[in-house]
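The complex appears here without one of its protein chains, the remainder shown in place.
Labels run A, B and C following the written order; every chain starts at residue 1.
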Amino acid sequence: MTAFTPADPDFADRVRISFERQSIMALIGAKLSRVEAGLVEIELPYRPALCQQHGFFHAGVTSTIADSAGGYAAFSLFPADASVLTTEFKINLLAPADGERLRALGRVLKPGRTLTICEVEVFALKHGKEKLCAKLLQSLMTMQGKPDAPLEAAPRG
Amino acid sequence: MTAFTPADPDFADRVRISFERQSIMALIGAKLSRVEAGLVEIELPYRPALCQQHGFFHAGVTSTIADSAGGYAAFSLFPADASVLTTEFKINLLAPADGERLRALGRVLKPGRTLTICEVEVFALKHGKEKLCAKLLQSLMTMQGKPDAPLEAAPRG
Amino acid sequence: MTAFTPADPDFADRVRISFERQSIMALIGAKLSRVEAGLVEIELPYRPALCQQHGFFHAGVTSTIADSAGGYAAFSLFPADASVLTTEFKINLLAPADGERLRALGRVLKPGRTLTICEVEVFALKHGKEKLCAKLLQSLMTMQGKPDAPLEAAPRG
Partner (left out) sequence: MTAFTPADPDFADRVRISFERQSIMALIGAKLSRVEAGLVEIELPYRPALCQQHGFFHAGVTSTIADSAGGYAAFSLFPADASVLTTEFKINLLAPADGERLRALGRVLKPGRTLTICEVEVFALKHGKEKLCAKLLQSLMTMQGKPDAPLEAAPRG
(Lines give C-alpha, C1' and ligand atoms only; values in the text may rest on other atoms or scores of the structure.)
Protein backbone atom coordinates (compact mmCIF):
# COMPACT_ATOMS: atom_id res chain seq x y z
CA MET A 1 0.00 0.00 0.00
CA THR A 2 1.50 3.32 -1.09
CA ALA A 3 1.58 6.21 1.35
CA PHE A 4 -0.01 9.34 -0.02
CA THR A 5 0.93 12.96 0.48
CA PRO A 6 -2.18 15.11 0.86
CA ALA A 7 -2.30 18.37 -1.11
CA ASP A 8 -3.94 20.11 1.84
CA PRO A 9 -2.41 19.68 5.32
CA ASP A 10 -5.84 20.36 6.86
CA PHE A 11 -7.43 17.48 4.96
CA ALA A 12 -8.80 15.76 8.09
CA ASP A 13 -10.77 18.83 9.17
CA ARG A 14 -12.02 19.31 5.64
CA VAL A 15 -13.24 15.70 5.52
CA ARG A 16 -15.00 16.02 8.90
CA ILE A 17 -16.73 19.26 7.95
CA SER A 18 -17.91 17.84 4.64
CA PHE A 19 -19.09 14.62 6.31
CA GLU A 20 -21.16 16.72 8.73
CA ARG A 21 -22.89 18.25 5.73
CA GLN A 22 -24.07 14.82 4.50
CA SER A 23 -27.49 14.82 6.15
CA ILE A 24 -28.11 11.16 5.24
CA MET A 25 -25.32 10.15 7.66
CA ALA A 26 -27.23 11.65 10.58
CA LEU A 27 -30.48 10.03 9.42
CA ILE A 28 -28.99 6.54 9.44
CA GLY A 29 -26.65 7.13 12.39
CA ALA A 30 -23.27 6.76 10.65
CA LYS A 31 -20.10 8.11 12.25
CA LEU A 32 -16.71 8.98 10.82
CA SER A 33 -14.29 6.80 12.80
CA ARG A 34 -10.93 7.28 11.05
CA VAL A 35 -9.45 9.86 8.67
CA GLU A 36 -5.97 9.50 7.19
CA ALA A 37 -4.45 10.63 3.91
CA GLY A 38 -6.13 8.36 1.36
CA LEU A 39 -8.02 6.31 3.96
CA VAL A 40 -11.40 6.94 5.59
CA GLU A 41 -13.51 4.70 7.81
CA ILE A 42 -17.22 5.03 8.60
CA GLU A 43 -19.14 3.00 11.19
CA LEU A 44 -22.85 2.35 11.39
CA PRO A 45 -24.63 0.68 14.34
CA TYR A 46 -27.57 -1.59 13.59
CA ARG A 47 -31.06 -0.14 13.74
CA PRO A 48 -34.30 -1.91 12.80
CA ALA A 49 -35.06 1.03 10.46
CA LEU A 50 -32.12 0.32 8.12
CA CYS A 51 -33.17 -3.08 6.87
CA GLN A 52 -34.28 -5.04 3.87
CA GLN A 53 -37.01 -7.68 4.04
CA HIS A 54 -34.99 -10.26 6.02
CA GLY A 55 -33.83 -7.93 8.77
CA PHE A 56 -30.29 -7.40 7.45
CA PHE A 57 -28.85 -4.00 6.55
CA HIS A 58 -30.25 -3.04 3.12
CA ALA A 59 -27.65 -3.15 0.31
CA GLY A 60 -28.37 0.52 -0.31
CA VAL A 61 -27.38 1.36 3.27
CA THR A 62 -24.18 -0.64 2.90
CA SER A 63 -23.58 1.26 -0.36
CA THR A 64 -24.27 4.60 1.32
CA ILE A 65 -21.51 4.29 3.91
CA ALA A 66 -19.17 2.57 1.42
CA ASP A 67 -19.65 5.34 -1.14
CA SER A 68 -18.87 8.02 1.44
CA ALA A 69 -15.87 6.12 2.86
CA GLY A 70 -14.33 5.87 -0.62
CA GLY A 71 -15.39 9.38 -1.57
CA TYR A 72 -13.76 10.94 1.46
CA ALA A 73 -10.63 8.79 1.06
CA ALA A 74 -10.27 10.43 -2.37
CA PHE A 75 -11.29 13.87 -1.06
CA SER A 76 -8.57 13.67 1.62
CA LEU A 77 -5.95 13.95 -1.13
CA PHE A 78 -7.61 16.80 -3.02
CA PRO A 79 -6.52 20.45 -2.94
CA ALA A 80 -8.38 22.64 -0.46
CA ASP A 81 -10.51 24.32 -3.11
CA ALA A 82 -11.84 21.13 -4.74
CA SER A 83 -14.89 19.02 -4.03
CA VAL A 84 -15.60 15.38 -4.85
CA LEU A 85 -18.20 13.64 -7.00
CA THR A 86 -18.75 9.89 -7.37
CA THR A 87 -19.09 9.06 -11.06
CA GLU A 88 -19.67 5.31 -10.65
CA PHE A 89 -19.19 2.39 -8.32
CA LYS A 90 -19.59 -1.35 -8.36
CA ILE A 91 -20.37 -3.34 -5.26
CA ASN A 92 -20.20 -7.08 -4.69
CA LEU A 93 -22.29 -8.23 -1.75
CA LEU A 94 -20.25 -11.14 -0.42
CA ALA A 95 -22.36 -12.10 2.59
CA PRO A 96 -25.52 -10.82 4.27
CA ALA A 97 -24.85 -7.53 6.09
CA ASP A 98 -25.90 -9.14 9.36
CA GLY A 99 -24.63 -7.83 12.66
CA GLU A 100 -24.59 -5.18 15.34
CA ARG A 101 -22.47 -2.78 13.33
CA LEU A 102 -21.05 -2.17 9.85
CA ARG A 103 -17.60 -0.75 9.20
CA ALA A 104 -16.68 0.64 5.78
CA LEU A 105 -12.97 1.11 5.11
CA GLY A 106 -12.24 3.18 2.00
CA ARG A 107 -8.78 3.45 0.46
CA VAL A 108 -7.37 5.23 -2.55
CA LEU A 109 -6.12 2.72 -5.09
CA LYS A 110 -4.98 5.26 -7.69
CA PRO A 111 -5.06 9.03 -7.21
CA GLY A 112 -5.36 11.23 -10.28
CA ARG A 113 -5.81 14.84 -11.28
CA THR A 114 -9.27 14.26 -12.77
CA LEU A 115 -10.27 10.76 -11.59
CA THR A 116 -9.33 8.95 -8.41
CA ILE A 117 -10.07 5.23 -8.03
CA CYS A 118 -10.90 3.81 -4.61
CA GLU A 119 -11.57 0.42 -3.07
CA VAL A 120 -13.85 -0.02 -0.10
CA GLU A 121 -14.32 -3.04 2.13
CA VAL A 122 -17.37 -3.32 4.37
CA PHE A 123 -17.28 -5.56 7.43
CA ALA A 124 -20.19 -6.73 9.56
CA LEU A 125 -19.49 -7.18 13.26
CA LYS A 126 -21.54 -9.92 14.91
CA HIS A 127 -20.98 -11.49 18.34
CA GLY A 128 -17.54 -9.88 18.44
CA LYS A 129 -16.38 -11.22 15.07
CA GLU A 130 -15.93 -9.21 11.88
CA LYS A 131 -16.77 -10.63 8.47
CA LEU A 132 -16.16 -9.05 5.06
CA CYS A 133 -19.64 -8.52 3.64
CA ALA A 134 -19.07 -6.20 0.68
CA LYS A 135 -16.37 -4.95 -1.66
CA LEU A 136 -16.67 -1.78 -3.73
CA LEU A 137 -14.62 -0.38 -6.62
CA GLN A 138 -15.34 3.28 -7.29
CA SER A 139 -14.44 6.28 -9.50
CA LEU A 140 -14.39 9.79 -8.05
CA MET A 141 -14.02 13.05 -9.92
CA THR A 142 -12.13 16.07 -8.63
CA MET A 143 -14.25 19.20 -9.01
CA GLN A 144 -11.39 21.72 -9.25
CA GLY A 145 -12.05 25.20 -7.91
CA LYS A 146 -15.41 24.18 -6.44
CA PRO A 147 -15.01 23.85 -2.68
CA ASP A 148 -17.98 22.65 -0.64
CA ALA A 149 -20.21 25.61 0.14
CA PRO A 150 -19.84 26.90 3.70
CA LEU A 151 -22.35 25.33 6.07
CA GLU A 152 -24.39 28.50 6.49
CA ALA A 153 -24.99 28.73 2.74
CA ALA A 154 -26.25 25.20 2.15
CA PRO A 155 -28.40 25.21 -1.01
CA ARG A 156 -31.44 23.72 0.65
CA GLY A 157 -30.93 24.87 4.24
CA MET B 1 -38.44 -5.52 -24.70
CA THR B 2 -39.62 -9.06 -24.03
CA ALA B 3 -42.85 -9.67 -22.11
CA PHE B 4 -42.38 -11.99 -19.15
CA THR B 5 -44.70 -14.62 -17.75
CA PRO B 6 -44.57 -14.59 -13.94
CA ALA B 7 -44.30 -17.97 -12.19
CA ASP B 8 -46.68 -16.76 -9.48
CA PRO B 9 -49.95 -15.05 -10.52
CA ASP B 10 -50.01 -13.20 -7.19
CA PHE B 11 -46.60 -11.65 -7.83
CA ALA B 12 -47.80 -8.06 -7.36
CA ASP B 13 -49.11 -8.75 -3.85
CA ARG B 14 -45.95 -10.64 -3.01
CA VAL B 15 -43.82 -7.66 -4.14
CA ARG B 16 -45.92 -5.18 -2.14
CA ILE B 17 -45.75 -7.27 1.04
CA SER B 18 -42.00 -7.72 0.74
CA PHE B 19 -41.48 -4.01 0.02
CA GLU B 20 -43.42 -3.19 3.20
CA ARG B 21 -40.91 -5.30 5.09
CA GLN B 22 -38.00 -3.13 3.90
CA SER B 23 -37.83 -0.74 6.84
CA ILE B 24 -35.33 1.52 5.10
CA MET B 25 -38.04 2.48 2.58
CA ALA B 26 -40.19 3.93 5.34
CA LEU B 27 -37.20 5.74 6.86
CA ILE B 28 -36.39 7.55 3.62
CA GLY B 29 -40.01 7.89 2.47
CA ALA B 30 -39.90 5.74 -0.68
CA LYS B 31 -43.12 4.42 -2.25
CA LEU B 32 -43.76 1.56 -4.64
CA SER B 33 -45.48 3.22 -7.59
CA ARG B 34 -45.72 0.47 -10.22
CA VAL B 35 -45.52 -3.34 -10.20
CA GLU B 36 -45.68 -5.40 -13.39
CA ALA B 37 -44.17 -8.74 -14.36
CA GLY B 38 -40.46 -7.95 -14.67
CA LEU B 39 -40.87 -4.20 -14.02
CA VAL B 40 -41.00 -2.29 -10.74
CA GLU B 41 -40.94 1.44 -10.08
CA ILE B 42 -40.14 3.23 -6.81
CA GLU B 43 -40.54 6.95 -6.14
CA LEU B 44 -38.84 9.07 -3.52
CA PRO B 45 -39.75 12.68 -2.71
CA TYR B 46 -36.94 15.05 -1.78
CA ARG B 47 -36.17 15.58 1.90
CA PRO B 48 -33.30 17.60 3.34
CA ALA B 49 -32.32 14.51 5.38
CA LEU B 50 -31.41 12.42 2.32
CA CYS B 51 -28.52 14.50 1.02
CA GLN B 52 -24.82 14.58 0.40
CA GLN B 53 -22.71 17.65 1.07
CA HIS B 54 -24.08 19.77 -1.80
CA GLY B 55 -27.76 19.26 -1.03
CA PHE B 56 -28.43 16.64 -3.72
CA PHE B 57 -29.75 13.15 -3.00
CA HIS B 58 -26.79 11.05 -1.75
CA ALA B 59 -25.61 8.43 -4.26
CA GLY B 60 -26.33 5.80 -1.60
CA VAL B 61 -29.97 6.89 -1.47
CA THR B 62 -30.22 6.75 -5.24
CA SER B 63 -28.66 3.28 -5.01
CA THR B 64 -31.09 2.21 -2.30
CA ILE B 65 -34.23 2.78 -4.37
CA ALA B 66 -32.53 1.56 -7.57
CA ASP B 67 -31.41 -1.67 -5.89
CA SER B 68 -34.94 -2.37 -4.62
CA ALA B 69 -36.58 -1.46 -7.96
CA GLY B 70 -34.35 -3.96 -9.78
CA GLY B 71 -34.58 -6.51 -6.99
CA TYR B 72 -38.36 -6.51 -7.03
CA ALA B 73 -38.50 -6.55 -10.82
CA ALA B 74 -36.57 -9.84 -10.59
CA PHE B 75 -38.62 -11.06 -7.60
CA SER B 76 -41.86 -10.49 -9.56
CA LEU B 77 -40.88 -13.38 -11.84
CA PHE B 78 -39.85 -15.78 -9.07
CA PRO B 79 -41.90 -18.73 -7.80
CA ALA B 80 -44.01 -18.04 -4.72
CA ASP B 81 -41.65 -19.87 -2.36
CA ALA B 82 -38.45 -18.04 -3.37
CA SER B 83 -36.85 -14.88 -2.07
CA VAL B 84 -34.36 -12.53 -3.73
CA LEU B 85 -30.79 -11.48 -2.94
CA THR B 86 -28.70 -8.85 -4.73
CA THR B 87 -25.24 -10.29 -5.40
CA GLU B 88 -23.76 -7.21 -7.07
CA PHE B 89 -24.62 -4.01 -8.88
CA LYS B 90 -22.86 -1.27 -10.74
CA ILE B 91 -24.18 2.26 -10.89
CA ASN B 92 -23.14 5.12 -13.15
CA LEU B 93 -24.15 8.51 -11.77
CA LEU B 94 -24.87 10.45 -14.94
CA ALA B 95 -25.98 13.77 -13.44
CA PRO B 96 -26.51 15.19 -9.95
CA ALA B 97 -29.62 13.68 -8.33
CA ASP B 98 -31.11 17.14 -8.04
CA GLY B 99 -34.85 17.63 -7.88
CA GLU B 100 -38.12 17.35 -6.03
CA ARG B 101 -38.41 13.64 -6.59
CA LEU B 102 -36.48 10.56 -7.79
CA ARG B 103 -38.05 7.78 -9.80
CA ALA B 104 -36.27 4.39 -10.15
CA LEU B 105 -37.52 2.15 -12.93
CA GLY B 106 -36.22 -1.43 -12.70
CA ARG B 107 -36.57 -3.95 -15.51
CA VAL B 108 -35.50 -7.54 -15.97
CA LEU B 109 -32.96 -7.80 -18.77
CA LYS B 110 -32.42 -11.56 -18.50
CA PRO B 111 -34.35 -13.88 -16.19
CA GLY B 112 -32.65 -17.08 -15.04
CA ARG B 113 -33.15 -19.99 -12.71
CA THR B 114 -30.25 -19.01 -10.45
CA LEU B 115 -29.30 -15.49 -11.57
CA THR B 116 -31.50 -12.74 -12.97
CA ILE B 117 -29.94 -9.62 -14.49
CA CYS B 118 -31.74 -6.28 -14.24
CA GLU B 119 -31.28 -2.76 -15.49
CA VAL B 120 -32.50 0.25 -13.54
CA GLU B 121 -32.81 3.85 -14.63
CA VAL B 122 -33.19 6.62 -12.08
CA PHE B 123 -34.75 9.94 -13.08
CA ALA B 124 -34.73 13.22 -11.16
CA LEU B 125 -37.81 15.40 -11.53
CA LYS B 126 -37.09 19.13 -11.31
CA HIS B 127 -39.43 21.97 -12.26
CA GLY B 128 -41.67 19.47 -14.04
CA LYS B 129 -38.91 17.97 -16.17
CA GLU B 130 -37.40 14.52 -15.73
CA LYS B 131 -33.70 13.87 -16.33
CA LEU B 132 -31.89 10.52 -16.31
CA CYS B 133 -29.48 10.78 -13.38
CA ALA B 134 -28.31 7.18 -12.86
CA LYS B 135 -28.12 3.82 -14.59
CA LEU B 136 -27.64 0.53 -12.75
CA LEU B 137 -26.78 -2.98 -13.94
CA GLN B 138 -27.46 -5.63 -11.30
CA SER B 139 -27.32 -9.39 -10.56
CA LEU B 140 -29.98 -11.01 -8.36
CA MET B 141 -30.00 -14.52 -7.00
CA THR B 142 -33.10 -16.66 -6.58
CA MET B 143 -33.19 -18.17 -3.10
CA GLN B 144 -35.26 -21.27 -3.94
CA GLY B 145 -37.52 -22.63 -1.22
CA LYS B 146 -36.82 -19.66 1.06
CA PRO B 147 -39.88 -17.40 1.02
CA ASP B 148 -39.78 -14.13 2.95
CA ALA B 149 -40.71 -14.82 6.57
CA PRO B 150 -44.26 -13.75 7.48
CA LEU B 151 -44.40 -10.23 8.90
CA GLU B 152 -45.20 -11.34 12.44
CA ALA B 153 -42.06 -13.50 12.51
CA ALA B 154 -39.55 -10.85 11.45
CA PRO B 155 -36.13 -11.87 12.77
CA ARG B 156 -35.46 -8.61 14.57
CA GLY B 157 -38.83 -7.73 15.97
CA MET C 1 -33.03 7.83 -27.39
CA THR C 2 -31.64 11.33 -27.87
CA ALA C 3 -30.08 12.31 -31.20
CA PHE C 4 -26.58 13.69 -30.83
CA THR C 5 -24.87 16.46 -32.73
CA PRO C 6 -21.24 15.54 -33.39
CA ALA C 7 -18.63 18.24 -32.74
CA ASP C 8 -16.70 17.15 -35.84
CA PRO C 9 -18.62 16.68 -39.12
CA ASP C 10 -15.95 14.20 -40.27
CA PHE C 11 -16.51 11.96 -37.25
CA ALA C 12 -17.16 8.82 -39.30
CA ASP C 13 -13.82 9.03 -41.10
CA ARG C 14 -12.08 9.76 -37.83
CA VAL C 15 -13.65 6.66 -36.25
CA ARG C 16 -12.70 4.46 -39.22
CA ILE C 17 -9.09 5.65 -39.24
CA SER C 18 -8.72 5.13 -35.50
CA PHE C 19 -10.34 1.68 -35.69
CA GLU C 20 -7.78 0.73 -38.37
CA ARG C 21 -5.06 1.59 -35.90
CA GLN C 22 -6.38 -0.95 -33.35
CA SER C 23 -4.20 -3.89 -34.34
CA ILE C 24 -6.12 -6.30 -32.10
CA MET C 25 -9.16 -5.89 -34.37
CA ALA C 26 -7.21 -7.30 -37.32
CA LEU C 27 -5.83 -10.14 -35.19
CA ILE C 28 -9.28 -11.34 -34.16
CA GLY C 29 -10.99 -10.43 -37.46
CA ALA C 30 -13.40 -7.73 -36.23
CA LYS C 31 -14.99 -5.26 -38.66
CA LEU C 32 -16.58 -1.87 -38.17
CA SER C 33 -20.10 -2.32 -39.56
CA ARG C 34 -21.90 0.93 -38.63
CA VAL C 35 -20.83 4.42 -37.60
CA GLU C 36 -23.34 7.11 -36.65
CA ALA C 37 -23.16 10.05 -34.25
CA GLY C 38 -23.13 8.39 -30.83
CA LEU C 39 -23.58 4.85 -32.19
CA VAL C 40 -20.98 2.35 -33.42
CA GLU C 41 -21.35 -1.31 -34.33
CA ILE C 42 -18.59 -3.93 -34.63
CA GLU C 43 -19.00 -7.45 -35.98
CA LEU C 44 -16.84 -10.49 -35.38
CA PRO C 45 -17.16 -13.82 -37.21
CA TYR C 46 -16.51 -17.01 -35.25
CA ARG C 47 -13.03 -18.55 -35.41
CA PRO C 48 -11.79 -21.53 -33.40
CA ALA C 49 -8.89 -19.36 -32.20
CA LEU C 50 -11.11 -16.95 -30.23
CA CYS C 51 -12.51 -19.38 -27.70
CA GLN C 52 -12.61 -20.30 -24.05
CA GLN C 53 -12.51 -23.91 -22.85
CA HIS C 54 -16.01 -24.87 -24.05
CA GLY C 55 -15.65 -23.59 -27.59
CA PHE C 56 -17.60 -20.35 -27.11
CA PHE C 57 -16.16 -16.88 -27.72
CA HIS C 58 -13.99 -15.99 -24.70
CA ALA C 59 -15.51 -13.29 -22.46
CA GLY C 60 -12.37 -11.23 -23.11
CA VAL C 61 -13.05 -11.31 -26.86
CA THR C 62 -16.65 -10.24 -26.28
CA SER C 63 -15.28 -7.47 -24.06
CA THR C 64 -12.75 -6.42 -26.70
CA ILE C 65 -15.32 -5.64 -29.38
CA ALA C 66 -17.79 -4.25 -26.83
CA ASP C 67 -15.17 -1.91 -25.40
CA SER C 68 -14.28 -0.59 -28.87
CA ALA C 69 -17.93 -0.24 -29.93
CA GLY C 70 -18.68 1.89 -26.88
CA GLY C 71 -15.37 3.73 -27.11
CA TYR C 72 -15.94 4.76 -30.72
CA ALA C 73 -19.58 5.68 -30.03
CA ALA C 74 -18.18 8.19 -27.52
CA PHE C 75 -15.30 9.21 -29.82
CA SER C 76 -17.78 9.98 -32.62
CA LEU C 77 -19.04 12.94 -30.58
CA PHE C 78 -15.62 14.29 -29.62
CA PRO C 79 -13.92 17.31 -31.18
CA ALA C 80 -11.45 16.56 -33.99
CA ASP C 81 -8.37 17.10 -31.81
CA ALA C 82 -9.38 14.76 -28.97
CA SER C 83 -8.76 11.07 -28.40
CA VAL C 84 -10.62 8.59 -26.22
CA LEU C 85 -9.63 6.47 -23.21
CA THR C 86 -11.75 3.85 -21.44
CA THR C 87 -11.52 4.43 -17.69
CA GLU C 88 -13.74 1.51 -16.63
CA PHE C 89 -16.43 -0.85 -17.80
CA LYS C 90 -18.70 -3.48 -16.36
CA ILE C 91 -19.97 -6.38 -18.38
CA ASN C 92 -22.74 -8.86 -17.57
CA LEU C 93 -22.48 -12.06 -19.55
CA LEU C 94 -26.13 -13.00 -20.03
CA ALA C 95 -25.75 -16.14 -22.13
CA PRO C 96 -22.88 -18.11 -23.68
CA ALA C 97 -21.38 -16.21 -26.64
CA ASP C 98 -22.23 -19.12 -28.89
CA GLY C 99 -22.71 -18.60 -32.61
CA GLU C 100 -21.35 -17.86 -36.04
CA ARG C 101 -20.94 -14.18 -35.35
CA LEU C 102 -20.98 -11.58 -32.60
CA ARG C 103 -22.36 -8.08 -33.04
CA ALA C 104 -21.55 -5.33 -30.53
CA LEU C 105 -23.77 -2.25 -30.64
CA GLY C 106 -22.41 0.69 -28.65
CA ARG C 107 -24.45 3.79 -27.84
CA VAL C 108 -23.79 6.95 -25.92
CA LEU C 109 -26.02 7.14 -22.87
CA LYS C 110 -24.69 10.47 -21.57
CA PRO C 111 -22.13 12.64 -23.36
CA GLY C 112 -19.95 14.92 -21.26
CA ARG C 113 -17.02 17.27 -21.55
CA THR C 114 -14.71 15.07 -19.48
CA LEU C 115 -16.56 11.74 -19.14
CA THR C 116 -18.96 10.08 -21.56
CA ILE C 117 -21.03 7.09 -20.46
CA CYS C 118 -21.93 4.38 -22.98
CA GLU C 119 -24.02 1.24 -23.07
CA VAL C 120 -23.12 -1.68 -25.31
CA GLU C 121 -25.19 -4.73 -26.19
CA VAL C 122 -23.55 -7.80 -27.70
CA PHE C 123 -25.63 -10.26 -29.71
CA ALA C 124 -24.66 -13.78 -30.82
CA LEU C 125 -26.03 -14.90 -34.17
CA LYS C 126 -26.73 -18.63 -34.37
CA HIS C 127 -28.72 -20.46 -37.05
CA GLY C 128 -30.07 -17.14 -38.26
CA LYS C 129 -31.31 -15.98 -34.84
CA GLU C 130 -29.75 -13.25 -32.70
CA LYS C 131 -29.61 -13.49 -28.93
CA LEU C 132 -28.46 -10.84 -26.45
CA CYS C 133 -25.38 -12.39 -24.80
CA ALA C 134 -23.76 -9.46 -23.00
CA LYS C 135 -24.46 -5.97 -21.72
CA LEU C 136 -21.77 -3.42 -20.90
CA LEU C 137 -21.84 -0.10 -19.06
CA GLN C 138 -18.72 1.98 -19.65
CA SER C 139 -16.98 5.29 -18.83
CA LEU C 140 -14.81 7.03 -21.44
CA MET C 141 -12.57 10.01 -20.95
CA THR C 142 -12.05 12.75 -23.51
CA MET C 143 -8.34 13.42 -23.97
CA GLN C 144 -8.62 17.06 -25.08
CA GLY C 145 -5.97 18.34 -27.49
CA LYS C 146 -4.48 14.86 -27.95
CA PRO C 147 -5.55 13.55 -31.35
CA ASP C 148 -4.57 10.03 -32.38
CA ALA C 149 -1.06 10.09 -33.83
CA PRO C 150 -0.96 9.81 -37.62
CA LEU C 151 -0.59 6.23 -38.85
CA GLU C 152 2.97 6.70 -40.07
CA ALA C 153 4.10 7.82 -36.63
CA ALA C 154 2.76 4.90 -34.63
CA PRO C 155 4.76 4.64 -31.37
CA ARG C 156 5.69 0.99 -31.84
CA GLY C 157 6.28 0.77 -35.57
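By definition in this document, a contact is a pair of C-beta atoms (placed from the backbone, for glycine too) under 8 Å apart; a residue touches a chain by one contact, two chains touch by 3 or more.
Computed from a prediction, not measured in an experiment: that's the story for all the values here.
A.B. asks: Just one of C:Leu50, C:Ala74, C:Val108 or C:Ala124 touches the chain that is missing; which is it?
C.D. replies: That would be C:Leu50, which touches the missing chain.
A.B. asks: Taking the entire complex into account, which one of C:Leu39, C:Val61, C:Leu102 or C:Cys118 touches the absent chain?
C.D. replies: C:Val61
A.B. asks: I need the residue numbers on chain A that touch the omitted chain, in ascending order.
C.D. replies: Per the touch rule, chain A residues meeting the hidden chain are 90, 92, 94-95, 109-110, 117, 119, 132, 135, 137, 139.
A.B. asks: In the complete complex, the non-displayed chain touches which residues of chain C?
C.D. replies: On the side of chain C, residues 18-19, 21-24, 26-28, 48-55, 58-61, 63-68, 83, 85-93, 148-149, 154-157 touch the unshown chain.
A.B. asks: Even though one chain is hidden, which residues of chain B still touch it in the full complex?
C.D. replies: 87-88, 90, 114-115, 139, 141
As a convention for this text, only the chains that are shown with their structure count from here on.
A.B. asks: If you average the CA atoms of chain A and of chain C, how many Å lie between those two points?
C.D. replies: It comes to 33 Å between the two C-alpha centres.
A.B. asks: So what's the Cα centroid distance for chain A and chain B, whole Å?
C.D. replies: 22
A.B. asks: Check each residue of chain B and list the ones that touch at least two other chains.
C.D. replies: 90, 92
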